[in-house]
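All protein chains of the complex are present and in place, except for one that has been dropped.
This part shows chain A:
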Amino acid sequence: MSLKVTHLAYQERLQKVSFAAQPGELVGILGANGAGKSTLLQLLCGLLKPTAGAVTFAGSEISQMSALAQRQLLGYLPQAPHAEAAISVEHFLRAGMVNLQLRSPESELQRVVQTLRIETLLARGVHQLSGGEQRRVHIARALLGDQPWLICDEPTASLDLYYQLQVMEILREQAGQGKLVTVAMHDLGLAARYCDRLLLLDGGELLAQGAPAAVLSDANLAQAYKIKARWLCTEDGVTLLPSLLTDAES
């Protein structure tokens, strides 16, 4: 169930990206706006056809799979998910079970509801929820089916600190259960704290990959984000304080 990405390219947006990942890993994908994070995720889950290279998961090439086969393999949370109709959370999640071929839809619903701790939200309308509550519901939708691979595009965007930590804990938990979790994100501190491995994109190219401490080096951050960073050691580990480069430094 390992992931292998070889020389992946898509138009001018992404060039020759290669990496591998194993089940149980939480892989963070970093980069400035327009660096190619979302394009990479859409290529990973087969929504875009690569102009070169291939994405292989468990020995099968994603772009050659049927949409139904891709559905059984991975759960995808897009960058700005939203509900188009004013329906209840329960109906929203039930609709999200489509094409999953579940043996017991009821127990699957209970599983994700308990995982995301959204029992009290089920009867409420999706449109009536706060941003954090909505994000948890969308993550619950992406977790339906218990697929071996979870792909999330900026799951902590626009969330307050409490929900950011909660979402990252949930993703860490999913990786702990043996899933491969690939997450595009902007928060370098959260990435350093929760991810096993990071990929840093710059202008559509893979600038660095590896352990967080190695990827988030001064040189890489200066090139990819035009920032410098100061690392602080805390009780929970390390955290990163970014600041803009001065004219002389850049």
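For this structure, a couple of remarks:
By definition in this document, a contact is a pair of C-beta atoms (placed from the backbone, for glycine too) under 8 Å apart; a residue touches a chain by one contact, two chains touch by 3 or more; residues count from 1.
Assume contacts and distances are computed from a predicted model.
In the listed set "Selenium-binding protein 1", "Protein translocase subunit SecD", "Metallophosphoesterase family protein" or "ABC transporter permease", the entry agreeing with the UniProt name of the missing subunit chain is "ABC transporter permease".
Only one residue from A:Ala58, A:Ala85, A:Ala214 or A:Leu241 touches the chain missing from this view: A:Ala85.
The residue from A:Tyr76, A:Tyr194 or A:Tyr225 that touches the chain not shown here is A:Tyr76.
Those residues of chain A that touch the chain absent from the view are 45, 47, 66-68, 70-72, 74, 76-87, 91-92, 95-96, 98-100, 138, 141.
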